[in-house]
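To start, I am sharing the structure in question, which I have written as structure tokens.
Yeah, one chain of the complex is gone here, protein chain that is, but the others are all in their spots.
Moving on, here comes chain A:
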């Protein structure tokens, strides 16, 4: 029994962390807010670190890794509030690898020459649907389509997190775009990968919000003492750490289960999304409170992480969706839905 990443996995994760500390600063995140797309020159650099090809098979120039490594890297993406659609592209790539490996996209994504996005049954919003080179669209009837933005009517929507370029997608399926039918199981698994990835990012976001706020609480002086010496402030932050520390192993286990397609994987992923989401929610609230008015501005960086946390809290199944799934499984209220409906 060993609930921890391997040394190799940690090494890879640390490489990504260092890269992002350098190449994804809060100024970079703000730049993504202002741009039409968050996919920037950094995408190619991410590819060089291996990050765009984590779940892409080696024969298509990817790393041939799985959900454990993806989750490890996405924690770092969360910590940096990386604006690129790393998760969406990975979910899409996983489906491409299974159903359209020879369509030519995989090597392009692995090399950073292309980015993919995804729309699964129940989802109405797709991230970066306009700037992505390829859209993988799963329909409720189990048909899987591989399309380009030109095949869709896209309507831009504004996320609370302006670095998330969202679109509603009006897509008319054609025989040309259809690559497989009866893919419901794979689509459900893809949805779980998405929820796991969101959970992983939420962990990183929580850690970052906490770090920013601990620093602030040490430095901000009122009535002659640092605000962080007040117990009410200390307990706000201690509570965030407790939530975070208990969410971490839950996310780790979900990655483990999903990577091995264990029967409990769906439930484990739902639990991960709930725990990480709650940690991030509490972090956002308590960290804002500890900052006071400065935290209530767009100028302060806290908002970049707070808003990403809110967005990811609802994306890939909100807490209610995932609680329903676990309740159905544990309490037998209703048969477990095959795929979380978003």
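Just so it is clear, a residue touches a chain if its C-beta (ideal position, glycine included) is under 8 Å from a C-beta of that chain, and two chains touch if they have at least 3 such contacts; residues count from 1.
To be clear about the criterion, contacts and distances are computed from a predicted model.
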Missing chain, UniProt name, options "ABC transporter permease", "cytochrome-c oxidase", "Glycerol kinase" or "Putative acyl-CoA dehydrogenase FadE": which is it? "Putative acyl-CoA dehydrogenase FadE"
Please identify which residue in A:155, A:172, A:229 or A:297 touches the non-displayed chain. A:229
Of A:30, A:164, A:248 or A:291, the residue in touch with the unshown chain: A:248
Given A:46, A:87, A:114 or A:217, the correct residue touching the omitted chain is A:217
Can you name the residues of chain A that touch the chain not displayed here? 1-6, 68, 210, 214, 217-218, 225-226, 228-231, 233-235, 237-239, 241-242, 245-250, 252-253, 255-256, 271, 274-275, 323, 326-327, 330-333
